[in-house]
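Removed from the display is one protein chain of the complex; every other protein chain stays in position.
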Amino acid sequence: MFRLVEEPIDVGTLITSAFRPDCGAVATFVGTTRIDESSGASVEYLEYEAYRPMADRKLEEIGAEIGERWEVGHVSIVHRLGRVDPGEPSVVIVVASPRRSPAFEASRYAIERIKEIVPIWKREVWSDGYVWVGSQVGTRMLAK
Amino acid sequence: MFRLVEEPIDVGTLITSAFRPDCGAVATFVGTTRIDESSGASVEYLEYEAYRPMADRKLEEIGAEIGERWEVGHVSIVHRLGRVDPGEPSVVIVVASPRRSPAFEASRYAIERIKEIVPIWKREVWSDGYVWVGSQVGTRMLAK
Amino acid sequence: MNGVKVLLFGAAADRAGIRQTEVPIDHTATLGELWPVLADQYPGLMPMRDTLAFAINGEYARMDDAVSPGDEVAVLPPVSGG
Partner (left out) sequence: MNGVKVLLFGAAADRAGIRQTEVPIDHTATLGELWPVLADQYPGLMPMRDTLAFAINGEYARMDDAVSPGDEVAVLPPVSGG
């Protein structure tokens, strides 16, 4: 299951739906909004945008790559779009496999590939402006 | 939080309690009861026993080892005792860290160490008898 | 349609000041030929040139890939999902 969603992700349900009698290992990665502090200002929230439907298709491609490389029984990737508040999950990856090595390796592979190929962008919205992460473009003084 | 429990583990709550604004990555490992088939018989459930309180203390030691080796904000390990049915979680490990590498590495370390040093034993209860995993001792014909 | 639809995202949309535009072309060209037309119209994009990736009809493309009238081109700053 590969999805971009606007609403909060139900992590527990996503994981329990991966349990299968033929898989003994379920590895999960959750990326949450981390708050940095800099020069008195702080990040208030993150805002994500995507190029759809290319982003949806790239998530599915990552799932297919995982299926080619590892023995897995279930892969889910869900990524938030829009505003994500501090401490909330922005991405959840769940991989079930008969054994634990493939589960760990595939879940790590998924997050690395998301950061490489999925057309999603986030900006940090600070108390004094915003910055596009990775581009250093935005309205904060520090970004210019 | 390090616990041995007799009742089902609430995976979702365990993970969401690990979310912290200073940690951007939460890696989780869930071990579930896997069903093997052999010679017409099948595993009906697993049954775990522990040497307590040594097992409780060893879980805490693993948490301390992780704190010495990686930058982590939160570590939980919960292991079931007693009967665990197919597809149910027998162990859940949750690690939150500012960055994803320590989270992945520490969660994997935790499961490897559990399998090395924590005095817990499981037996597979089959339709035709049981076997202590790792000892090949039991009441099944195949075990003898 | 007599042109190429161009979508811009993230920092590229900010720099150009628009999220969508159309570049008129009446024959097949390469991405490399399309870029100067776009950069001329939205000079704020120029300093980002080396960091940008492009897609044609929803798939990553190279500068020598062909663009035809009716295609959709996307201007993609470094992705930052996760």
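Letters A, B and C mark the chains in the order given here, with residues in each chain numbered from 1 onward.
In the analysis below, contacts are C-beta pairs under 8 Å (C-beta built on N, C-alpha and C of every residue); 3 or more make two chains touch, one makes a residue touch a chain.
A quick note: this is a predicted structure, and the numbers were derived from the prediction, not measured.
Enquirer: Would you list the chains present here that the left-out chain is in contact with?
Expert: Among the chains that are shown, those touched by the missing chain are B.
Enquirer: Given that one chain is not shown, which residue among B:V5, B:A64 or B:V137 touches it?
Expert: B:V137
Enquirer: Quickly run down the residues of chain B that touch the omitted chain.
Expert: Listed in rising order, the touching residues are 31, 48-51, 53-55, 57, 79, 90-91, 111, 114-123, 132-135, 137-138.
What we mean here is this: only the chains that are shown with their structure count from here on.
Enquirer: Find the geometric centre of each of chain B and chain C from their Cα atoms only, then give the gap between the two centres in Å, rounded to an integer.
Expert: That gives a centre separation of 50 Å.
Enquirer: Taking each residue of chain A in turn, which ones touch at least two of the other chains?
Expert: 31, 111
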